[in-house]
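All protein chains but one are shown at their positions in the complex.
For reference, chains read A, B, C, D and E in written order, and residue numbers begin at 1 within each chain.
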Amino acid sequence: MKVSIFRKEHFNAAHRLHNPQWTDEMNTKVFGKCNNPNFHGHNYELVVRVTGEVNADTGYVIDTKILSDLIKEQVLDRFDHRNLNLEVEYFKQLNPTAENIAITIWQLLRPHLNQNLDLKIFLYETERNFVEFPA
Amino acid sequence: MKVSIFRKEHFNAAHRLHNPQWTDEMNTKVFGKCNNPNFHGHNYELVVRVTGEVNADTGYVIDTKILSDLIKEQVLDRFDHRNLNLEVEYFKQLNPTAENIAITIWQLLRPHLNQNLDLKIFLYETERNFVEFPA
Amino acid sequence: MKVSIFRKEHFNAAHRLHNPQWTDEMNTKVFGKCNNPNFHGHNYELVVRVTGEVNADTGYVIDTKILSDLIKEQVLDRFDHRNLNLEVEYFKQLNPTAENIAITIWQLLRPHLNQNLDLKIFLYETERNFVEFPA
Amino acid sequence: MKVSIFRKEHFNAAHRLHNPQWTDEMNTKVFGKCNNPNFHGHNYELVVRVTGEVNADTGYVIDTKILSDLIKEQVLDRFDHRNLNLEVEYFKQLNPTAENIAITIWQLLRPHLNQNLDLKIFLYETERNFVEFPA
Amino acid sequence: MKVSIFRKEHFNAAHRLHNPQWTDEMNTKVFGKCNNPNFHGHNYELVVRVTGEVNADTGYVIDTKILSDLIKEQVLDRFDHRNLNLEVEYFKQLNPTAENIAITIWQLLRPHLNQNLDLKIFLYETERNFVEFPA
Partner (left out) sequence: MKVSIFRKEHFNAAHRLHNPQWTDEMNTKVFGKCNNPNFHGHNYELVVRVTGEVNADTGYVIDTKILSDLIKEQVLDRFDHRNLNLEVEYFKQLNPTAENIAITIWQLLRPHLNQNLDLKIFLYETERNFVEFPA
């Protein structure tokens, strides 16, 4: 009787796409206006999916209040209203594409969830561009 | 050539989260304001997914009109504008969490669908809290 | 240079539509399933619009944080996860239709806003039924 | 480290549901008002999901600009503001149900994507009726 | 104590933009792909706003069930799953732009509403193009 529960949160952040090992010309060619050295930004919508057995006493897979607090503590407090490239340690070496941000969020949350719970991340960079990890 | 089709419906209901085997104190501690004895309520958005082969004559997996009528008959007529705890027999013993409501809806619809069709339920309690069954 | 700013909040509540001066038959005839004595419920989406001059120092009509805190204090703390008929004093005598809830919210917020600011309330009972006050 | 990326596009088209091997009576019985010989139409929302390894240099599974251009070239330029039955070759023999449109879109895009990328199509005919292929 | 209530409905229809008094060349120049002689289509979202005093007995400006039935009878039954140009009499002489459809809907509903109620129509041709009448 496994059920998945989803909790949607959001954060607003500045970022730029950039590979420091490339020339400026190459960066512009690949990332276009997303490479703007002065940054641009997004309202990121984050959906966290947790899958597991329903607890017979509570009727919960996990209390969404607990999940929401965990997301706030591990993700929002680090990412919200920040410059991802300059202020979030994970993206000092790693290009903050939607793909890499989703993987990073998974890595931040995974250690805090019980082993018998599965975890999946959906991240909406815009309404039209979004990612899912793991696939 | 299997395709999944989705049909979205909605119902409005009152509920409270409560475990009758617990003390009031324990219920308040676990369920917080969702335990309010006077109930609160939601606009539930229900998405039913049916998966199967596409019929060569109709181009349908299942006629969404038939699916919509089935959902109305089996789910909406029982749940819409009702108090889930007091008026819906399934939740007289079972805590009406989103998880348990989704499992119940699956159990109500499953016997009415052809065996070679797969069934999955997505239930949105709010825009930010939702569940999927089976996981 | 008047600008309107909007802040969207939400609350979940149970209610029933009922006129205590009418017979049960009349209540059922007029309010249908919304008259269910065991209540049903909604995810209410509340949009508060405040109109005024933009402050030259801040660039704000009103700080949305201040507005959001005011809505929480005056409206959400009283209405969220409550039974409007049984637990919210304003609806002990007043039928909690979307119209009357919107007027009540306006009356709760109006005294706390500066006189030179205009106030309007939009209340969504469902995605398909909503109201605006004052018209 | 596989990630799925999603790109959402849309097109507006006219269509009718019709099986030319059936009598008019049978077509009306099965497809109802969707069989209207004068056509009706939809704003189709198309979500294309591509799954693969994240490229270490770009942080991308696939550049969404490249994916968006491909969808435009292969799908939108053929389907947008068209009559699917009369003007889109694939539906001259094939009933343009959401199921069949989604399969056709998959067949149009698949040859243009690298073999190690997986492809899935989500097609929304309305907000309440949508399909996923492959299931 | 005037309140506005809104009711959202939808219909799906085929149409083309065309001025029969112009040459084909002129029609193509002005209306582009919307002039396609084989039609295209939309999921129209219709929002009807009715403004008036709140009835002290019901707490309603107008019962949304009554309003919804009126919209169904006067608008949806004529427009839904139809070809607006070929099958809806009002558009045999009138170009079915969003502007003209909204004016027509207003004219269809106005005679059926009490004189002391104000009426406004919002019509969404797509999520990104919509109109309001009267302005």
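In this text, a contact is a pair of C-beta atoms (placed from the backbone, for glycine too) under 8 Å apart; a residue touches a chain by one contact, two chains touch by 3 or more.
Because the structure is a prediction, the values reported are computed rather than measured.
Note on the undisplayed chain: of the listed residues C:25, C:57 or C:89, the one touching it is C:57. Looking at subunit E, the residues touching the absent chain are 17, 19, 21-22, 30, 32, 94-100, 102-103, 127-135.
Annotation for subunit C: contacts to the undisplayed chain at residues 1-9, 49, 51-52, 54, 57-61, 63-65, 118.
Where subunit A meets the missing chain, the touching residues are 10, 12-15, 33-34, 36, 38-43, 80-83, 86-87, 126-127.
In the analysis below, only the chains that are shown with their structure count from here on.
In subunit C, the residues touching two or more other chains are 127.
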